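Of the protein chains in this complex, one is absent; all others appear in place.
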Amino acid sequence: MDINIIKEVRQNQPLIHHITNGVVMNFSANGLLSFGGSPIMAHAKEEVEDVSRLADGVLLNIGTLTENQVNSMIIAGQAANEAGVPVVLDPVGAPATKFRSKSMQNILEKVKPSVIKGNAGELAHLIGEEVETKGVESTGKGNEKSIAERVAQTYETTAVVTGKIDVVSDGSETRTNSTGHPLLAKVTGTGCLLGSILTACMAASGTSVTKIHTALEFFGAAAEHAASQDEVQGPGTFSPHFLDALAMDPEQLRRGE
Amino acid sequence: MDINIIKEVRQNQPLIHHITNGVVMNFSANGLLSFGGSPIMAHAKEEVEDVSRLADGVLLNIGTLTENQVNSMIIAGQAANEAGVPVVLDPVGAPATKFRSKSMQNILEKVKPSVIKGNAGELAHLIGEEVETKGVESTGKGNEKSIAERVAQTYETTAVVTGKIDVVSDGSETRTNSTGHPLLAKVTGTGCLLGSILTACMAASGTSVTKIHTALEFFGAAAEHAASQDEVQGPGTFSPHFLDALAMDPEQLRRGE
Partner (left out) sequence: MDINIIKEVRQNQPLIHHITNGVVMNFSANGLLSFGGSPIMAHAKEEVEDVSRLADGVLLNIGTLTENQVNSMIIAGQAANEAGVPVVLDPVGAPATKFRSKSMQNILEKVKPSVIKGNAGELAHLIGEEVETKGVESTGKGNEKSIAERVAQTYETTAVVTGKIDVVSDGSETRTNSTGHPLLAKVTGTGCLLGSILTACMAASGTSVTKIHTALEFFGAAAEHAASQDEVQGPGTFSPHFLDALAMDPEQLRRGE
């Protein structure tokens, strides 16, 4: 973990423009605020260009996609590309429906993401492969590394495959992360919130792989810390303690305090 | 409570397609995840057919209805009907506006729900009656049984009237449930989340009345358990403990552990 990246985020409080799904808007905003970023959510085609140009990072998440949102994502993504603002793309459920799959292609033809982040099935889908995601555990030793590397190379981006072991690759350098906790999978939107935090870290200095790896490691360590609290008895009580942990000093978190 | 129904849900983790209101999307997803189901939310007309055919159950909730959502609900409901996937309908606030009332009629002409679930006023409205809901306490001994039975008969469905005492009826068999806690009424979306949990239980084996009765009894018992925790001092602290309780072993819950 490169602690300076997290310190830089907390000092600059980067403004992250979200076009994200309705399920997670509140949780993502709270998690990003707690971590030290500054969330802004806007999806009307009339204003997304203005907001993206103001922002330090743009997150596009297709979790509850509509035709209007696809258009807004393209406008926002192109404005961010022009302004040199990093764009993080989260192709939630891309393999699940033809609409999501086609919309993803459409967005990727017009917008150049700095980071593409998803589970193995979602990222494999972007390179025309199918991964059986139910029952598959991401070990980080096999398929996931290859998927991350090929997505990174195909889209000239940094690819993140999340799972039990997370993989990040820019096509040449590839790293894994094994922090995390099973309760993350019992709270909706933790993966989406990770996207927000990756975007905030992309606004700091350093190489993409280092920034993303730091974000992954911190996020998982915060989950481990929260899950270890006496007050946490299940996913409901985990959630507020996880939000608290996202505000913690990374050195304290690392020492397991 | 038929504990096997809950065990079956937790083993199969049924995928429940929600077209629901924006107020409760996050809470419903978290509650269903905690209980053991697998939520998916999608409302674009371009993809709801695909999602409903993938799903083990479909929940239609009109809490923040728009014209677009009515269309999507009809597409999703018809696809589910064709594929033999159970559909649960929650006519939130149906008597409140002409738009909701007309939309409800429109949906009910085109989609055959397995379950219709609401409070006495909402269900009475579907059979052309008016119930004064402010100040009325549902006793389960009078009007509510009759409303549930007549809704079940009129729409050839299983009807659930929620209240202090809940009633479920398939038109011939009628049962009541008295678990629950007043704090449920101080947290937004608990009734909507109940709809998600009813849908998950409908994906299990057994008769509709047994499955719904089990879901009602478990849901209320989880609320009672949560409310009894020392840490719970009001609706804010009740909510995470209630989510925790939804993940509990039904036998523990019944013994009041």
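The first chain written gets the first letter, and so on, giving A and B; residue counts start at 1 in each chain.
One rule holds in what follows: contacts are C-beta pairs under 8 Å (C-beta built on N, C-alpha and C of every residue); 3 or more make two chains touch, one makes a residue touch a chain.
Because the structure is a prediction, the values reported are computed rather than measured.
Annotation: of A:30, A:106 or A:233, A:30 touches the absent chain (contact as defined above).
Counting over the whole complex, subunit A has residues 22, 25-26, 29-30, 33-34, 39-44, 46-47, 50-51, 54, 231, 239-248 touching the chain that is not drawn. The chain not displayed touches subunit B at residues 21-27, 63-67, 93, 96-100, 186-189, 231, 233-237, 239-240.
We take it that only the chains that are shown with their structure count from here on.
Averaging Cα coordinates per chain places subunit A and subunit B 32 Å apart.
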